[in-house]
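After the C-alpha coordinates below, expect a handful of questions from me.
Only one protein chain is missing from this complex, and each of the others stays in its spot.
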Amino acid sequence: MSRIRLNMRISIPSLAFVLAIAGGTFALAASSETDFKAAYAAAEATNREAGRLRNQWTVTEEALADAKKAADKGDFDHAVAAAKEAEALAKASIFQAASEKEAWKNLEIR
Amino acid sequence: MASTIRVRATSTGEVTEVQVLIQHPMDSGFVKDAKGETIPPHFIRELTFEHDGRNVFVADWGAAVSKDPYVKFSFKGGNKGDDLKISWIDNKGETDTTTAKIQ
Amino acid sequence: MTITHSDFPATRRLILIGAGAIALTGLGIMSVGMAPALAAANDTYPEDAFKQKGAADAIKSLYGRTAEPSDKVKLDAPEIAENGAVVPISVSTTLADVTSIAFLASENPNALAAVYRIPPGTLPNVANRLKMAKTCDVIVIVEAGGKLYSATKEVKVTVGGCGG
Partner (left out) sequence: MSSRYLIRLASAALALVALTLAAPAADMPDPAADAKAFRNFFVTKFPKVKLEDFVNGPYSMNEDMRRQWEEKEQFPPYEFSLDMGKEMFAKPFRNGKTYADCFPNQGIGIRQDYPYFDTKEGKVITLELALNRCREANGEPAFSYVKDEMAALTAYMAFTSRGRPFDIKIPDDPRALEAYQNGKRYFYTRRGQLNFSCATCHVQNPGERMRAEILAPALGILNAMPIYRSEWGGMGTISRRFTTCNSQIRGVPLEPQAEEYRDLEYYLSYVSNGLPIAGPGSRP
(Lines give C-alpha, C1' and ligand atoms only; values in the text may rest on other atoms or scores of the structure.)
Protein backbone atom coordinates (compact mmCIF):
# COMPACT_ATOMS: atom_id res chain seq x y z
CA MET A 1 0.00 0.00 0.00
CA SER A 2 2.54 2.55 1.05
CA ARG A 3 6.20 2.91 0.42
CA ILE A 4 6.98 3.77 3.97
CA ARG A 5 9.84 2.02 5.65
CA LEU A 6 11.28 2.27 9.11
CA ASN A 7 14.95 3.11 8.94
CA MET A 8 15.79 3.10 12.59
CA ARG A 9 18.37 0.33 12.59
CA ILE A 10 21.91 1.41 13.34
CA SER A 11 24.35 0.94 10.55
CA ILE A 12 27.23 -0.99 12.12
CA PRO A 13 30.07 0.19 9.87
CA SER A 14 29.14 3.85 10.29
CA LEU A 15 28.81 3.41 14.04
CA ALA A 16 32.31 1.98 14.19
CA PHE A 17 33.50 4.91 12.12
CA VAL A 18 32.13 7.50 14.49
CA LEU A 19 33.46 5.68 17.53
CA ALA A 20 36.88 5.50 15.94
CA ILE A 21 36.91 9.27 15.56
CA ALA A 22 35.81 9.65 19.14
CA GLY A 23 38.53 7.25 20.25
CA GLY A 24 41.05 9.89 19.33
CA THR A 25 39.97 12.00 22.27
CA PHE A 26 40.39 9.17 24.79
CA ALA A 27 44.09 9.02 24.27
CA LEU A 28 44.68 12.70 24.96
CA ALA A 29 46.96 13.56 27.80
CA ALA A 30 46.00 16.31 30.24
CA SER A 31 44.33 19.10 28.24
CA SER A 32 45.13 22.77 28.53
CA GLU A 33 43.00 25.85 28.25
CA THR A 34 44.39 26.36 24.75
CA ASP A 35 43.22 22.88 23.77
CA PHE A 36 39.80 23.70 25.12
CA LYS A 37 39.57 27.01 23.29
CA ALA A 38 40.51 25.39 20.00
CA ALA A 39 38.11 22.49 20.47
CA TYR A 40 35.31 24.80 21.58
CA ALA A 41 35.78 27.20 18.69
CA ALA A 42 35.75 24.31 16.21
CA ALA A 43 32.58 22.92 17.76
CA GLU A 44 30.87 26.29 17.75
CA ALA A 45 31.78 26.89 14.12
CA THR A 46 30.41 23.51 13.12
CA ASN A 47 27.22 24.12 15.05
CA ARG A 48 26.82 27.50 13.37
CA GLU A 49 27.01 25.73 10.05
CA ALA A 50 24.25 23.38 11.26
CA GLY A 51 22.29 26.51 12.16
CA ARG A 52 22.62 27.82 8.63
CA LEU A 53 21.14 24.53 7.49
CA ARG A 54 18.31 25.02 10.03
CA ASN A 55 19.21 21.71 11.58
CA GLN A 56 20.83 22.11 14.98
CA TRP A 57 20.45 19.50 17.69
CA THR A 58 19.62 20.29 21.29
CA VAL A 59 22.26 17.82 22.47
CA THR A 60 24.95 19.80 20.67
CA GLU A 61 23.98 22.87 22.65
CA GLU A 62 23.97 20.82 25.83
CA ALA A 63 27.45 19.48 25.15
CA LEU A 64 28.71 23.01 24.41
CA ALA A 65 27.25 24.26 27.68
CA ASP A 66 28.78 21.29 29.48
CA ALA A 67 32.17 22.11 27.96
CA LYS A 68 31.97 25.73 29.01
CA LYS A 69 30.96 24.80 32.53
CA ALA A 70 33.84 22.36 32.90
CA ALA A 71 36.30 24.93 31.52
CA ASP A 72 35.05 27.52 34.02
CA LYS A 73 35.86 25.04 36.75
CA GLY A 74 39.30 24.44 35.29
CA ASP A 75 38.52 20.84 34.30
CA PHE A 76 39.98 21.07 30.81
CA ASP A 77 40.06 17.32 30.21
CA HIS A 78 36.32 17.21 30.58
CA ALA A 79 35.88 20.50 28.75
CA VAL A 80 37.83 19.31 25.71
CA ALA A 81 36.02 15.97 25.66
CA ALA A 82 32.63 17.72 25.80
CA ALA A 83 33.63 20.20 23.09
CA LYS A 84 34.75 17.34 20.85
CA GLU A 85 31.48 15.62 21.52
CA ALA A 86 29.63 18.79 20.57
CA GLU A 87 31.60 19.00 17.36
CA ALA A 88 30.86 15.36 16.51
CA LEU A 89 27.16 15.94 17.18
CA ALA A 90 27.13 19.11 15.09
CA LYS A 91 28.86 17.23 12.27
CA ALA A 92 26.28 14.48 12.50
CA SER A 93 23.47 17.06 12.31
CA ILE A 94 25.06 18.58 9.21
CA PHE A 95 25.40 15.14 7.72
CA GLN A 96 21.76 14.47 8.52
CA ALA A 97 20.67 17.68 6.79
CA ALA A 98 22.73 16.83 3.72
CA SER A 99 21.49 13.27 3.40
CA GLU A 100 17.87 14.25 4.05
CA LYS A 101 17.97 16.62 1.10
CA GLU A 102 16.86 13.70 -1.03
CA ALA A 103 16.18 10.94 1.49
CA TRP A 104 13.00 12.54 2.82
CA LYS A 105 11.20 11.43 -0.32
CA ASN A 106 11.55 7.82 0.77
CA LEU A 107 9.11 8.44 3.58
CA GLU A 108 6.52 10.17 1.49
CA ILE A 109 3.06 8.69 1.15
CA ARG A 110 2.27 8.40 -2.53
CA MET B 1 -14.59 36.55 33.13
CA ALA B 2 -15.90 37.65 36.38
CA SER B 3 -16.21 34.30 38.04
CA THR B 4 -13.82 31.41 38.45
CA ILE B 5 -16.82 29.10 38.58
CA ARG B 6 -18.57 27.67 35.53
CA VAL B 7 -21.87 25.94 36.21
CA ARG B 8 -24.25 23.79 34.27
CA ALA B 9 -27.34 22.91 36.24
CA THR B 10 -30.26 21.27 34.47
CA SER B 11 -33.52 20.10 35.96
CA THR B 12 -35.66 17.27 34.64
CA GLY B 13 -38.39 18.34 37.05
CA GLU B 14 -37.52 15.55 39.48
CA VAL B 15 -33.75 15.68 39.57
CA THR B 16 -31.27 18.50 39.01
CA GLU B 17 -27.91 17.53 37.57
CA VAL B 18 -25.08 19.90 38.42
CA GLN B 19 -21.65 20.15 36.82
CA VAL B 20 -19.03 22.70 37.75
CA LEU B 21 -15.60 23.57 36.48
CA ILE B 22 -13.50 25.94 38.55
CA GLN B 23 -10.44 27.86 37.47
CA HIS B 24 -7.88 27.11 40.14
CA PRO B 25 -4.24 25.90 40.05
CA MET B 26 -4.78 23.18 42.69
CA ASP B 27 -1.04 23.13 43.39
CA SER B 28 -0.22 20.03 45.36
CA GLY B 29 2.92 21.26 47.06
CA PHE B 30 4.84 18.33 45.54
CA VAL B 31 5.76 19.98 42.25
CA LYS B 32 8.89 22.02 41.57
CA ASP B 33 8.96 25.00 39.25
CA ALA B 34 11.49 25.59 36.46
CA LYS B 35 14.03 26.90 38.98
CA GLY B 36 13.74 23.74 41.06
CA GLU B 37 11.85 25.45 43.84
CA THR B 38 8.82 23.76 45.31
CA ILE B 39 5.55 25.43 44.39
CA PRO B 40 3.70 25.79 47.69
CA PRO B 41 0.38 24.01 48.07
CA HIS B 42 -2.57 26.04 46.87
CA PHE B 43 -5.84 24.21 46.57
CA ILE B 44 -9.55 24.54 47.17
CA ARG B 45 -10.53 22.96 50.47
CA GLU B 46 -14.26 23.33 50.45
CA LEU B 47 -16.86 23.73 47.78
CA THR B 48 -20.51 24.09 48.72
CA PHE B 49 -23.70 24.01 46.70
CA GLU B 50 -26.72 25.69 48.24
CA HIS B 51 -30.27 25.42 46.96
CA ASP B 52 -33.37 26.82 48.62
CA GLY B 53 -31.51 27.71 51.81
CA ARG B 54 -29.76 24.42 52.41
CA ASN B 55 -26.59 22.70 51.30
CA VAL B 56 -27.29 20.04 48.72
CA PHE B 57 -23.65 19.01 48.26
CA VAL B 58 -20.38 19.77 50.00
CA ALA B 59 -16.96 18.80 48.66
CA ASP B 60 -13.93 18.59 50.93
CA TRP B 61 -10.92 18.55 48.66
CA GLY B 62 -7.25 17.82 49.16
CA ALA B 63 -4.38 18.71 46.88
CA ALA B 64 -4.93 15.62 44.69
CA VAL B 65 -7.93 17.07 42.92
CA SER B 66 -6.92 18.05 39.37
CA LYS B 67 -6.07 21.55 38.24
CA ASP B 68 -9.20 23.44 37.13
CA PRO B 69 -11.31 20.98 39.13
CA TYR B 70 -14.51 19.43 37.95
CA VAL B 71 -17.32 17.72 39.81
CA LYS B 72 -20.73 16.39 38.88
CA PHE B 73 -23.61 15.36 41.13
CA SER B 74 -27.42 15.33 41.19
CA PHE B 75 -30.06 16.18 43.74
CA LYS B 76 -33.79 15.65 43.97
CA GLY B 77 -35.89 18.73 43.44
CA GLY B 78 -34.82 22.01 41.95
CA ASN B 79 -36.88 23.69 39.26
CA LYS B 80 -35.94 25.60 36.16
CA GLY B 81 -35.20 29.17 37.17
CA ASP B 82 -34.22 28.32 40.75
CA ASP B 83 -31.01 29.77 42.13
CA LEU B 84 -28.06 27.53 42.94
CA LYS B 85 -25.36 29.21 44.99
CA ILE B 86 -21.85 27.85 44.71
CA SER B 87 -18.91 28.91 46.87
CA TRP B 88 -15.35 27.77 47.37
CA ILE B 89 -12.60 28.60 49.81
CA ASP B 90 -9.00 27.53 49.39
CA ASN B 91 -6.11 26.90 51.76
CA LYS B 92 -4.96 30.52 51.43
CA GLY B 93 -8.34 31.85 52.42
CA GLU B 94 -9.28 33.04 48.96
CA THR B 95 -12.86 32.46 47.97
CA ASP B 96 -15.27 32.91 45.13
CA THR B 97 -19.03 32.65 44.94
CA THR B 98 -21.48 32.56 42.12
CA THR B 99 -25.20 32.08 41.77
CA ALA B 100 -26.45 30.17 38.77
CA LYS B 101 -29.94 29.63 37.48
CA ILE B 102 -31.08 26.06 37.07
CA GLN B 103 -31.94 25.48 33.41
CA MET C 1 -6.40 44.24 53.33
CA THR C 2 -5.63 42.72 49.99
CA ILE C 3 -3.88 39.52 49.11
CA THR C 4 -2.65 39.09 45.59
CA HIS C 5 -1.18 36.09 43.90
CA SER C 6 0.76 36.58 40.73
CA ASP C 7 -0.37 33.29 39.23
CA PHE C 8 -3.97 34.43 39.18
CA PRO C 9 -5.33 36.55 36.38
CA ALA C 10 -5.99 40.07 37.51
CA THR C 11 -9.50 39.83 36.14
CA ARG C 12 -10.45 37.36 38.81
CA ARG C 13 -12.81 38.70 41.35
CA LEU C 14 -11.60 37.59 44.70
CA ILE C 15 -13.82 38.11 47.62
CA LEU C 16 -11.96 37.90 50.83
CA ILE C 17 -13.96 36.86 53.76
CA GLY C 18 -12.55 36.39 57.20
CA ALA C 19 -9.67 38.61 56.21
CA GLY C 20 -9.12 39.53 59.82
CA ALA C 21 -8.82 35.89 60.68
CA ILE C 22 -6.11 35.45 58.08
CA ALA C 23 -4.20 38.33 59.56
CA LEU C 24 -4.35 36.66 62.95
CA THR C 25 -3.63 33.09 62.01
CA GLY C 26 -1.47 33.44 58.95
CA LEU C 27 -2.08 32.02 55.51
CA GLY C 28 -3.14 28.48 55.09
CA ILE C 29 -4.22 27.62 58.58
CA MET C 30 -7.47 29.46 58.76
CA SER C 31 -9.89 27.21 60.52
CA VAL C 32 -13.22 26.41 59.01
CA GLY C 33 -14.95 27.60 62.13
CA MET C 34 -14.15 31.14 61.12
CA ALA C 35 -16.09 30.79 57.90
CA PRO C 36 -19.26 29.18 59.16
CA ALA C 37 -21.17 29.95 56.00
CA LEU C 38 -19.03 27.47 54.13
CA ALA C 39 -19.18 24.59 56.54
CA ALA C 40 -21.95 22.07 56.68
CA ALA C 41 -23.83 22.38 59.94
CA ASN C 42 -22.85 18.94 61.11
CA ASP C 43 -19.42 18.60 59.70
CA THR C 44 -16.03 20.22 59.24
CA TYR C 45 -13.09 19.88 56.87
CA PRO C 46 -11.27 16.63 57.73
CA GLU C 47 -7.84 18.20 58.11
CA ASP C 48 -6.16 15.18 59.69
CA ALA C 49 -7.49 12.66 57.21
CA PHE C 50 -6.01 14.64 54.32
CA LYS C 51 -2.62 14.64 56.06
CA GLN C 52 -2.39 10.86 56.40
CA LYS C 53 0.02 9.09 54.07
CA GLY C 54 -1.63 5.73 53.48
CA ALA C 55 -5.20 4.90 52.52
CA ALA C 56 -5.90 2.81 55.64
CA ASP C 57 -4.79 5.61 57.95
CA ALA C 58 -6.79 8.17 56.02
CA ILE C 59 -9.95 6.06 56.20
CA LYS C 60 -9.39 5.47 59.89
CA SER C 61 -8.90 9.16 60.52
CA LEU C 62 -11.95 10.02 58.46
CA TYR C 63 -14.38 7.44 59.75
CA GLY C 64 -12.72 5.70 62.70
CA ARG C 65 -13.39 2.26 61.27
CA THR C 66 -12.77 0.08 58.24
CA ALA C 67 -14.84 -0.52 55.13
CA GLU C 68 -16.00 -3.76 53.56
CA PRO C 69 -15.94 -4.29 49.80
CA SER C 70 -19.38 -4.14 48.21
CA ASP C 71 -20.53 -4.89 44.69
CA LYS C 72 -23.21 -2.28 45.21
CA VAL C 73 -20.56 0.38 44.91
CA LYS C 74 -19.82 0.94 41.24
CA LEU C 75 -16.50 2.62 40.62
CA ASP C 76 -15.72 3.82 37.11
CA ALA C 77 -12.09 4.65 36.33
CA PRO C 78 -9.89 4.15 33.28
CA GLU C 79 -7.60 1.11 32.87
CA ILE C 80 -4.75 3.38 31.87
CA ALA C 81 -4.87 7.05 32.80
CA GLU C 82 -4.13 9.14 29.71
CA ASN C 83 -2.31 11.50 32.05
CA GLY C 84 -1.98 11.22 35.82
CA ALA C 85 -2.74 14.91 36.13
CA VAL C 86 -6.35 14.45 35.08
CA VAL C 87 -7.94 11.08 35.80
CA PRO C 88 -11.73 11.04 35.45
CA ILE C 89 -13.21 8.89 38.21
CA SER C 90 -16.85 8.45 39.11
CA VAL C 91 -18.91 6.39 41.49
CA SER C 92 -22.53 5.43 41.83
CA THR C 93 -24.26 3.14 44.27
CA THR C 94 -27.61 1.50 44.90
CA LEU C 95 -27.02 1.62 48.67
CA ALA C 96 -29.61 3.55 50.67
CA ASP C 97 -29.02 6.40 53.12
CA VAL C 98 -25.66 7.46 51.77
CA THR C 99 -24.16 10.28 53.81
CA SER C 100 -20.70 10.61 52.31
CA ILE C 101 -18.43 9.37 49.54
CA ALA C 102 -14.62 9.48 49.70
CA PHE C 103 -12.01 9.00 46.95
CA LEU C 104 -8.48 7.79 47.66
CA ALA C 105 -5.43 6.93 45.54
CA SER C 106 -3.32 4.47 47.53
CA GLU C 107 0.11 5.59 46.31
CA ASN C 108 -0.38 9.34 46.27
CA PRO C 109 1.76 11.26 48.78
CA ASN C 110 -1.46 11.72 50.76
CA ALA C 111 -3.94 9.02 49.86
CA LEU C 112 -7.18 10.91 50.50
CA ALA C 113 -8.16 13.03 47.50
CA ALA C 114 -11.74 14.13 48.10
CA VAL C 115 -14.69 13.62 50.41
CA TYR C 116 -18.21 14.53 49.41
CA ARG C 117 -20.95 15.09 51.97
CA ILE C 118 -24.27 13.80 50.70
CA PRO C 119 -27.30 15.27 52.49
CA PRO C 120 -30.73 13.58 52.26
CA GLY C 121 -32.22 14.20 48.82
CA THR C 122 -28.89 14.22 47.02
CA LEU C 123 -28.19 11.20 44.84
CA PRO C 124 -25.18 9.02 45.67
CA ASN C 125 -23.52 9.57 42.29
CA VAL C 126 -20.38 11.68 41.95
CA ALA C 127 -17.95 12.24 39.10
CA ASN C 128 -14.68 14.12 39.50
CA ARG C 129 -11.11 14.39 38.14
CA LEU C 130 -8.16 13.49 40.30
CA LYS C 131 -4.37 13.54 40.17
CA MET C 132 -2.50 10.27 40.48
CA ALA C 133 1.23 10.16 41.10
CA LYS C 134 1.70 6.61 39.81
CA THR C 135 -0.01 3.34 39.07
CA CYS C 136 -2.05 2.36 42.11
CA ASP C 137 -5.44 1.44 43.50
CA VAL C 138 -8.23 3.95 43.43
CA ILE C 139 -10.42 3.30 46.44
CA VAL C 140 -13.85 4.71 46.92
CA ILE C 141 -15.61 4.58 50.28
CA VAL C 142 -19.36 4.98 50.57
CA GLU C 143 -20.77 5.75 53.98
CA ALA C 144 -24.36 4.50 54.09
CA GLY C 145 -26.61 3.91 57.04
CA GLY C 146 -23.66 4.35 59.36
CA LYS C 147 -21.65 1.59 57.67
CA LEU C 148 -18.71 1.80 55.27
CA TYR C 149 -18.58 0.10 51.88
CA SER C 150 -15.77 0.18 49.38
CA ALA C 151 -14.80 -0.51 45.81
CA THR C 152 -11.26 -0.62 44.44
CA LYS C 153 -9.77 -0.50 41.00
CA GLU C 154 -6.20 -0.34 39.81
CA VAL C 155 -5.45 2.50 37.42
CA LYS C 156 -2.22 2.39 35.46
CA VAL C 157 -0.44 5.71 35.29
CA THR C 158 2.35 6.16 32.74
CA VAL C 159 2.66 9.93 33.10
CA GLY C 160 2.42 10.87 36.76
CA GLY C 161 0.29 13.74 37.96
CA CYS C 162 2.91 15.05 40.33
CA GLY C 163 5.62 15.93 37.87
CA GLY C 164 4.03 19.14 36.70
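The chains carry the letters A, B and C, assigned in the order they are written, with residues numbered from 1 in each.
To be clear about the criterion, contacts are C-beta pairs under 8 Å (C-beta built on N, C-alpha and C of every residue); 3 or more make two chains touch, one makes a residue touch a chain.
Because the structure is a prediction, the values reported are computed rather than measured.
Engineer: For the chain that was dropped from the view, give me its touching partners among the shown chains.
Structural biologist: Every shown chain touched by the left-out chain: A, B, C.
Engineer: Applying the definition given at the start, please give the residues of chain C touching the unseen chain.
Structural biologist: 78-83, 85-88, 90, 127, 129, 158-159, 164
Engineer: May I ask you to list the residues on chain A that touch the chain which is not drawn?
Structural biologist: Touch set of chain A with respect to the missing chain: 1-2, 4, 6-11, 14-15, 17-19, 22, 25-26, 51, 54-61, 63, 81, 85, 88-89, 91-93, 95-97, 99-100, 102-110.
Engineer: Against the chain that's been left off, what residues of chain B make contact? List them.
Structural biologist: The missing chain touches chain B at positions 1, 6, 8, 19-21, 23, 67-68, 70, 72.
Methods note: only the chains that are shown with their structure count from here on.
Engineer: Once you draw an edge for every pair of touching chains, what topology comes out, line, ring, star, complete or other?
Structural biologist: other
Engineer: Based only on mean CA positions, could you tell me how far chain B sits from chain C in angstrom?
Structural biologist: Once rounded, the distance between the two centres reads 12 Å.
Engineer: What residues on chain C touch chain B, complex-wise?
Structural biologist: Going by the criterion above, the answer is residues 3, 5, 7, 9, 11-19, 21-22, 27-28, 30, 32, 35, 37-41, 43, 45-46, 50, 85-87, 90, 105, 108-110, 112-119, 121-123, 125-133, 161-164.
Engineer: Report the residues of chain B in contact with chain C in the complex, numbered from low to high.
Structural biologist: 1-4, 15, 23, 25-26, 28, 30-33, 39, 41-42, 45-46, 48, 54-67, 69-77, 87, 89, 91-97
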